[in-house]
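Notes follow once the structure below has been shown.
Note that this complex is displayed minus one protein chain, with the remaining chains in position.
First chain written, first letter: the chains are A and B, and each begins at residue 1.
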Amino acid sequence: MRRVEILRVVAAKLLIPFILLFALYVQFHGDFGPGGGFQAGVIFGAAFVLYALIFGLDAARRVAPRAVVDRLVALGVLLYAGTGVVTMLLGGRFLDYDVLNHHHPVHGQHWGIFAVELGVGITVAAGMITLYFSFAGRRRGS
Amino acid sequence: MRGLLAAAMLTGIYSFLGACWMVILDAPDVAFTEAAVGAGIATVLMLATLSLTSTREKPPTRSTAVPLLVVIVTGAALWYGTFDMPHYGDPEAPIHRWPDPSYVERTRVEVDMPNVVTAVLASYRGYDTLGETTVIFTAVIGVMLLLRRPKREQGAK
Partner (left out) sequence: MSDVFGLYNYWIVIFLMMTGFYIVISRGNLVKKVIGLNIFQASVFLLYISMGKVKGGTAPILTEDATVYSNPLPSVLILTAIVVGIATTGVALALIVRIREAYGTIEEDEIEEDWES
């Protein structure tokens, strides 16, 4: 490999784990500081985009196979709406998180927000990955 | 500016500067999202589009007088309208009294979570966020429909 390529590969290998870790931090600490599902999802997707840019689309496709990512996009929305349905089944209204924990409604709110933000994060991350891979997978002139 | 690559880069920088201004305006969540989305994903997607199309713009053939006139008239009308707007940073502005000014106190009591914006987004306005997630889902499906190639046999990729 030429020197410039080694530099890029090494820099990417150093950065990508931190980016993923930061995305997870932003997702789960969205309650305490700035952050939450959307930001975390975008950052997580950006890590995969970086991987695809440096190592090529085929290698990135092996890490994030099309079938898995497609299902994840839908899974996030399902998780969100599913939380709403669960609260309805437990007796409350749609997306009324208080009923998730009868003794401590505040904890119910925490669980509800956690599940909902997770759903949003999953959909946004998988969505960003799919967007980029769709563009990059389209060859010129055919 | 005819070089579209440079235009895409400048748009990314513009988004980033907007995000900086948002931090000054006490909206770190939004600044975070705008920086990640505008300076990150939007720039990447634009560059991907440019690599699939052309990177230079044709010189304009129509005159730019009419658009300029329209823009100046609209801008003047908007500028005239701002004289009725509340001042920057005014705590008595209507936006702080309608619809419900008590989000901060209610969050402290009902949700007990430091980040008020996340609490409002996911709990008090959870319906809207569900709709938004569905919009992203739909947009991703749209792009998949537009840009996915059907699976072919080995060699044709």
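As a working rule, contacts are C-beta pairs under 8 Å (C-beta built on N, C-alpha and C of every residue); 3 or more make two chains touch, one makes a residue touch a chain.
Just so it is clear, the structure is predicted and the values come from calculations on it, not from any experiment.
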On chain B, residues whose C-beta touches the chain left out of the figure: 4, 7-8, 11, 14-15, 18, 21-22, 25-30, 33-34, 37-38, 41-42, 45-46, 48-50, 52-54, 57-58, 60-62, 64, 67-68, 70-72, 74-75, 78-79, 82-83, 85-91, 93, 95-96, 103-104, 107-108, 113-117, 120-121, 125, 128-129, 132, 135-136, 138-140, 142-143, 146-147
Residues of chain A in contact with the chain not shown: 32-34, 38, 124, 127, 131, 134-135, 138
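In this text, only the chains that are shown with their structure count from here on.
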Length of the line joining the C-alpha centres of chain A and chain B, rounded to whole Å: 19
Residues of chain A that touch chain B when the two form their complex: 26, 30-39, 42-43, 45-46, 49, 70, 73-74, 76-77, 80-81, 84, 95, 97, 105-106, 109-110, 112-113, 116-117, 119-120, 123-124, 126-128, 130-132, 134-140
Parts of chain B lying in touch with chain A, wherever the complex brings them together: 28-29, 31-33, 36-37, 40-41, 44-45, 48-49, 51-52, 110-115, 117-119, 121-123, 126-127, 129-130, 133-134, 136-137, 139-140, 143-144, 146-149, 157
